[in-house]
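After the structure tokens below, expect a handful of questions from me.
Left out: one protein chain. Kept in place: all the others.
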Amino acid sequence: MSQITLPIGPQHPLLKEPMALRLGVEGERVVSAEVEIGYVHRGIERLMQERTYLQNMVVVERICGICSHAHATAYCQAVEALLGVAVPARAAAIRVLFCELERIHSHLLWLGVLAEAIGFTTIFMYAWREREHALDAMESISGGRIAHGANLIGGVRADLTPDLAIALGSALRTIEERLGLFDDLVERDRSFHRRTQGIGLMTLDLVRAQGVVGPMARASGASYDVRVDAPYAAYSWLRPPVPVTEEGDVWARAWVRVREIRHSLAICRQLIVSLPEGPLAERVPHRVPAGEAVIRIEAPRGELLYYIQSDNSDSPARVKVRTPTLPTLMALKQVLPGLQTGDIATVVAGADLCMACADR
Amino acid sequence: MLDRVVRWARKRSPWLLHYNSGGCNGCDIELLDLLTPRYDAEQLGILKEASPRHADLLICTGPVTLKSREPLLRIYAQMPEPKWVVALGSCACSGSVFRDCYHVMGGIDRLLPVARYIPGCPCRPEATAAALKDLLESL
Amino acid sequence: MHVLQALGEMLIFPGALYGLIISMLLAWLDRKLVAVMQGRVGPPIYQPLADTIKLFAKEDLDTEGVNPTLAGLLPVVALACTMTAALLVPVGNHAVISFQGDLVIALFLLSLPTLALFMAGWIVPSVYNVVGGNRTLLQYFAYEVPLLLGLAAPAAFSQSWRITDLMARQAGYRWFVLGMPLGFLVSSMGLIGKLERVPLDAPHAKAEVGAGPLTEYSGRKLAFWRLTSWLQTVVGINLMIAVYLGGADRMWRYWGLGTYLLKMLAYLGGLALVQVLYARYRVDQVSRISWRVLVPLGLLQLLVTVWLGA
Partner (left out) sequence: MSPIDQVLELLRGQGAFHEPFEQIAGGDCVVSLEPSRLLPAIRRMLEAYPELHLSAMTARHDASGLVVLYHLWLGWGLSLRVVVPNETVELPSLLDDMPAADWYEREAHELYGIRFSGRQELSPLLTSQSLGGRPPMGPNRGGGG
């Protein structure tokens, strides 16, 4: 049978962000896959060397518009580690609150994108409608819907006042009530199962070999979650449960994420009732003593790694950002061959790619 | 007369094509958000189209990375006249924080004629909707 | 006088003009219903008209490597076939043209636009068009048989392939849908496939193949294709109403058209509901379900009908 090349991207309705897939297709089956990235490469790592630590706070939030708070948190933690500053307990808790709200919004966004890819526009609409409540909550606390600007080096800028806590509580309740729909979708909806079960299988071996992290890895049976394995900020006392399943297909990824939304809601609620008292931030100097720091945190898509080298000046000598999408992409390259052409969209959308993160 | 009918129709049927030329994703999801229940841009006749051939408005986000240059020009060339380019977000307007990066051109207007600039980092869906409505009124 | 009346019926009611207006109204209502069910507001009532006028006023790019005559001709042929089919299928309880076997001819005329659509995708040297066109054809093979089987049961029962005869057999609320629900479901699935609606919209699944066979078409050609698809929806619904839902019932003396319109809205509402509730099938899943589920069910309905009717 003759082979044709099916190019997807850089502009394609499946991709919210540009990347290019070149798929060799025989009939309705994919036989080879090439992935090209870099369309969003802005050179942020070098940009950050040319800006001061303070200016970089703006830059890191603009690496990715979906997990902006995760980037800011990782960056702040790295600089704080270099400074030897411990963040006040209240600040650590508010950071985690934003991390979890961001996880809720990111996972709902992903569910919507996946649903749209399998032609289920209603779920896309509903998921994004519930997502608004998480965005509203973050906006009311920090003033930013997408780029929150909640973090400071040394603490946080935004406080959860009692009246904001009440508003947050009602937003969480709304999301929780409507989450039942997505539970039903994952657990019972036949038409969803038909398009996701047994599709895009990723074995535990592949996950290990490519270093895949986050919900993608947890859907294939790897239980790695930085929040539990190397707790940071307030996770040392929060200890979220880690949902793990072994199917390794797109359905399992949906299952893991819907569970995680529930756990995130529980963490937020726990934080509202047991938010430590105290100051919001420590005063920190502009100059950072020479040293190196490696920080890992659990972004919505998995382990996010920041490496910062300082040289006793007011701007970093080297910042390295490794985002969870990169290993996912490498693994995706090996998952795509063998798929039906009709499943490409499901698998690519189901991988929760964030090109802005991956390309930097 | 015919002219007025056509103008009436154009104002009410803007089909979008979205291209991210290297932005952070923030504006892109806010644009997509415009289609969802809270904002529902379909009221304005806005549809998000899959093919450049079907589109009237090219909504561009991002500061135009060097690698995005070619695809952007190609997409614009594929769109049938009359067509308009909208620069969505501060990056697309001027390059914003990425202005001087080695892989960035800085602003959609370096490449294409821009009909509307919508600043914001990222732009809220309300701002986008208002600017698009304004653009359509001015046609 | 007869000539004038015939012309009027063809061009104005229930022919071309009425067909266009009602198809645009239904296209709007369809989008509106889906939007409302998804918690949105949806488009204003003039939306399909504005879309169409805008497309006609837009530049019509010729795609490289495509014969412009053929590319321009295919949508016109498709629209013409659909319009002819519209004349055969009763609006309310009156068909412009009616003869023995018109049901088969109407189905045939409705198949031609699908084949034209496949051709339209196939002649463009672009992967999405070709893949979309291929899927159109694959899906055509899958749904055409269930559609035919589903419509054959009432025809076998009435021992006539004339649509008006089928309607006459249902007079007095003896709708075939009550006696042959399986046939109704099977042919409705077939119709959804023909109209390429969710869940059988793989040929133009946005996330997979862009706009499918129409990806490279713009301006006037695109407008013609869209009109064709809207008109097909109307004809398809009319056909189902005539064959299964008894056409226009005479509740009171003058209210025949009213019941017909109600049925049309109800059927469209059903289609919109299906669109809201289901995810898309893959093309191979469509074929499998068609041959393993729909075709046996359709055959069963046909056999039962023949056995009971004999």
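Order of writing sets the chain letters: A, B and C. Residues in each chain are counted from 1.
We take it that a contact is a pair of C-beta atoms (placed from the backbone, for glycine too) under 8 Å apart; a residue touches a chain by one contact, two chains touch by 3 or more.
All values derive from a computational prediction rather than experimental measurement.
Asker: Kindly name the visible chains that come into contact with the excluded chain.
Answerer: When the entire complex is considered, the left-out chain reaches A, B.
Asker: Out of A:Ala230, A:Ala266 or A:Leu280, which residue would touch the omitted chain in the full complex?
Answerer: A:Ala230
Asker: Of the residues A:Ile4, A:Ala86, A:Ile166 or A:Val294, which one touches the chain left out of the display?
Answerer: A:Val294
Asker: Identify the residue among A:Pro10, A:Gly43 or A:Pro243 that touches the chain left out of the display.
Answerer: A:Gly43
Asker: Which one, A:Gly200, A:Pro327 or A:Gly342, makes contact with the chain that was left out?
Answerer: A:Pro327
Asker: What residue numbers in chain A mark contact with the hidden partner chain?
Answerer: The list for chain A reads 37-38, 41, 43, 45-47, 50, 77-78, 81-82, 84, 208-211, 213, 222, 224, 229-230, 291-296, 303, 305, 307, 309, 317-318, 320, 322, 326-327, 329-330, 359-360.
Asker: Counting contacts across the full complex, list the positions on chain B that touch the omitted chain.
Answerer: The list for chain B reads 65-67, 69, 100-103.
Throughout what follows, only the chains that are shown with their structure count from here on.
Asker: Which of line, ring, star, complete and other names the graph you get from chains that touch?
Answerer: complete
Asker: So, what's the distance in Å between the C-alpha centres of chain C and chain B?
Answerer: 35
Asker: If you look at chain B, which of its residues touch at least two other chains?
Answerer: 36-37, 50
Asker: For chain C, jot down the residues that touch at least 2 other chains.
Answerer: 38-40, 206, 210, in rising order.
Asker: Name, in rising order, each residue of chain A that touches chain B in their complex.
Answerer: Touching chain B from chain A are residues 10-13, 16-18, 38-44, 46-47, 50, 58-59, 62-66, 68, 109, 112, 124-126, 128-129, 132, 145-147, 354-356, 359.
Asker: What residues of chain C sit close enough to touch chain B in their complex?
Answerer: Its residues touching chain B are 31, 35, 38-44, 46-47, 49-54, 57-61, 128, 206, 210-211, 214-219, 222.
Asker: Flag every residue of chain C that touches chain A in the complex, lowest number first.
Answerer: Answer in residue numbers: 34, 37-40, 127, 130-131, 198-199, 201-202, 205-208, 210, 276-285.
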